[in-house]
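What you see is the complex with one protein chain gone and the rest in place.
Let's turn to chain A:
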Amino acid sequence: MSKTEEPAEDAEPEATEPVGAVDYDALEALLGDAVVRRESHLNAEAFVVRADRVQDALSTLKVEAGFDHLSNVSAQEYHDRFESIYHLKKYDDPTQEVSVVVPTPRDDPVSQSAEPVFRTADWHEREAYDLVGIDYDEHPDLRRILLPETWQGHPLGRDYNQDKPQIVEFEENVNPLADDHRESDTMLVNIGPHHPATHGVLHLETVLDGETVLDVEPDIGYLHRCEEQMAQSGTYRHQIMPYPDRWDYGSAGILNEWAYARVAEDLNDIEVPEYAQVVRTMSAELCRIAAHLLALGTFCLDIYGDFTAIFMYAMRDREVVQNILEELTGQRMMFNYLRLGGVVWDLPESREEFFEMVREFLAELPSRVDEYHDLITENELFQLRTVGTGVLDAETAKQYGVTGPVARASGIDYDLRRDDPYGYYEHLDWDVITDDGGDNYSRLLVRMREVEQSARIIQQCVDLLEEWPEDEREIQANVPRTLNPEPDAEVYRAVEGAKGELGIYIRSDGTDKPARFKIRSPCFSNLQALPEMARGEYVPDLVATLGSLDIILGEVDR
């Protein structure tokens, strides 16, 4: 197939040595003639692959080289071509990365779909089609995913006119008893987009046979608020940082900010002082506790069906965390606390009082967790509802690129804090929690145990900070006022957010704003696995499963 426009053969000799432990020359040999040339991205080498050989290349990398995690698909439009980038990793060792770049010409942007190799590519490619306008051959269901079906144009493409009028349909529910369906027993039920069990604005098209879920299809995009466009129109130094707070807004703000901080620091070669790393680690783990408590509260809200004790208790404990974070950052939710090269300011005065506050919270926490165990996990009714429902096995989870507590509850030992260390985590003593159940119960259990581990981390950070000599409390590296990274530098980096691997891909064009800013959201991938978990279950279990996935729609839709 000669559809592919091969960018000129300036096969620049690879000056940079292979990153990490991956032997890229061997990989290139393995891929054979599918590879057109090689590029160097800051995080990994990238192979430019012909648009009609995508499946070959990816399945070779997956099966023979062990790259079993399709972390992200970034799509973008250059002045002369479209490009899809498949970011691959290994679940066993996420520092081993490789990217597959697929260029296609602008007048005929068709490339082969990766869906047969990685199920997770399904949604990623739909998103690329929706926002950038690349067509994927052999894709099972290439429709818009975030924007309404009737949308005109592809907003992240180069010649999109934002002022054009648009028409959006308001579809009545599809008639579940349409004539030709009356013979069968199935029924279509729309759950959402406004429904208390959807945790926001999510629409589930559910096909039922009696009480059993035959099929469910998540319909997302009801909170697609153009986060990528916003980031692309902000400057690196200050204007982007506020937005990550609003991706996963379940109080996970600092974890998200760290994703941006990490990628931008890599791109601009910024060293973060150690003291700032400790402060970051502490505040990020506080956020994780708040986020997990929210997950716990709302999950129980789904199971028990009312604003009862557990929800209120979780909120009560979140208030405490929010107070601490407010002391530290000045805001209850939208912290905007990290800066490139450090954090915005030091711990509040007086430090003793602040540490006292944190210590008090940590001292209380074990009894709180016991209380939750009494109320939830040891409750027989709760066990009946959650044990053995919504089961996700490890293999399927990997197919869908599932990460975070959901993956760890399916026995996948994958945590970027340990496996791809950043911040101060490697110097601290804590454990990655996994569980083999793969069901709703395990997912809750993993979150509850992670709260304890986060508390351990915070404890150690507080001890460190307390001892830190006063004249070495450097909170920010020296960072220039405007940052202009090298033109055409590309980097993909991820951190362990509250819901899993939160990654960002940035391509710079030499200006002070990113040319492409793509967010890899863990919830997006996790939600994609919902049908696998819910098929054959009862409706209430579907609701429980959705609750246990702990999705935040702001992050799913971005």
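By our rule, a contact is a pair of C-beta atoms (placed from the backbone, for glycine too) under 8 Å apart; a residue touches a chain by one contact, two chains touch by 3 or more; residues count from 1.
Please note the rule applied: contacts and distances are computed from a predicted model.
A chain of the complex is left out here; the name its UniProt entry carries, from "CoB--CoM heterodisulfide reductase subunit C", "Inner-membrane translocator", "ParA family protein" or "NADH dehydrogenase", is "NADH dehydrogenase". When the whole complex is considered, the residue among A:221, A:423 or A:437 that touches the unshown chain is A:221. Among the residues A:30, A:188, A:207 or A:230, only A:230 touches the chain that is left out of the figure. For the chain missing from the display, the contacting residue among A:66, A:200, A:348 or A:540 is A:200, taking the whole complex into account. Interface note for the absent chain: among A:333, A:357, A:432 or A:515, the touching residue is A:333.
Chain A meets the missing chain through residues 147-152, 155, 160, 162-173, 175, 177, 179, 182, 193-194, 196, 199-201, 221-227, 229-230, 233, 242-243, 246, 249-251, 294, 307, 311-312, 315-316, 318-319, 322, 332-334, 553-554.
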